[in-house]
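I'd like to ask some things about the structure below.
This part shows chain A:
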Amino acid sequence: MNRTMKTSTALLIALAVVGVLAPMTGLYPQFLMKCVALALFAVAFNFFTGNVGLLSIGHAAFFGMGAYAAGYATKEWGFTPELALAASLVVGIALGLVMGGMAIRRQGIYFAMITLALAQMVYFVCVQAPFTGAEDGLQRIPRHSLFGVIDLSSDLMMYAFVLAIMIASVWGFQRIMESPFGQVLLAIRDNEPRAISLGYDVQKYKLSAFTISAAVAGLAGGVKALTLGFAGLPDAHWTQSGNVILMCLLGGLGTPLGPVIGAILVVALESRLSGLGVVQIGPVTLDLSSKVPIIIGLIFMTCVLLFRRGIVGEISAAFASAKARRKSVADDEKKSVAS
Partner candidate 1 sequence: MFDIPLQVLLGQITIGLVNGCFYAILSLGLALIFGLLNVINFAHGALYMLGAFGVYLAMQKLGVNYWWSLLLVPVVVGAFGALVERLLLRRLIGLDHLYGLLFTFGLALVLEGIFRDIYGSAGLPYPTPPALRGLVDLGFMRMPIYRVWIVGASLVVCFATWFLIERTRLGSYLRAGTENAKMVQALGINVPLMVTFVYALGAALAAFAGVLAAPIYQVQPLMGSNILIVTFAVVVIGGLGSTAGAIATGLALGVIEGLSKVFYPEVSSTIVFIVMALVLLVRPAGLFGREA
Partner candidate 2 sequence: MLQDLHAWYGESHILHGMTFSLQRGEVVALLGRNGSGRTTTLRAIMGLIDRREGIIRIGGKDVLHLPPHLVARLGVGYCPEERGIFASLSCEENLLLPPQQSSGGMPLEEIYSLLPNLAERRQTPGTRLSGGEQQMLAIARILRTGARLLLLDEISEGLAPVIVDRLFDLIIELKSRGYTILLVEQNKYFAGPLADRFLVVEHGDVTIQLTASELAAKAELVDRTLGV
């Protein structure tokens, strides 16, 4: 195994360990499961936008529809969780192919705007369609037994199930990126004209990446619906698209684990802030729960202005420059020894 594969395996193991140990720290299972769902969403989004370099502002469509699909299948058709999540995947793939197919020919900003507008169409469909339950959404989605036999009614079991799904997905994405397919994606991101001149059908590659990303985003929505027990309009709203972008930006776009860290941070921040309620800072009394969007927005702006590489990005950059400094010091020493 070469060095990158070793690092990524190590990271994966670290993630698994953290995931397994987390419930023991006394954090609420609901919180943990929300983290898992959104981390999966962020990883899916990052796979496309981070590795292909095209911004999609429409991923909420996949997340929301995935949530509805799993919720509806479980509630109305009695699907067991693995089938319900399969439904989410299928919905994600279908939607991804359609939306991606329409948007993929365009570059940069146009691509972003088109994904946004198409996602908005999906949102309006959700508002009006009978199966979504409109404003109320799908509530009290039951937890059937996994494969018909494993009881998921305990939060811990459910958490273990979805944690496994998330780890498997992160592993899956790592393998994809290490494969030739992944390398071509990176080549397209760095220099599309060159990739075209090398004979690659870039549109097909981009569309495939988009569809995979959409599928897993749908899966994430399904996970959210099954673990938290409800699916609603906010899941498909464009602010959810903005949310996932923030998570990746904060954690580090394009890095393998950045999105996970970003997702955990954002979920933690939102729940902490709402939880704090009214707070006294010096002479000023602030009701923090209503100020969540303001704070999120400020973090967004600060990240973009000062902190673009995200947490993981900044850390790896720091490591890289430290290594470079050590190397240049070593080189200088070699030179002085030689002369």
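Keep in mind how these were chosen: all candidates are chains of the complex that A comes from, given by their letters.
One rule holds in what follows: contacts are C-beta pairs under 8 Å (C-beta built on N, C-alpha and C of every residue); 3 or more make two chains touch, one makes a residue touch a chain; residues count from 1.
Keep in mind it's a predicted model, so treat the numbers as computed, not measured.
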{"item": "Result, touching chain for chain A in the complex among 1 or 2", "value": "1"}
{"item": "Residue numbers on chain A that touch candidate 1, as the complex places them", "value": "55, 57, 102, 105-106, 108-110, 112-114, 116-118, 120-121, 124-125, 127-128, 238, 242, 245, 249, 290-294, 296-301, 303-305, 308"}
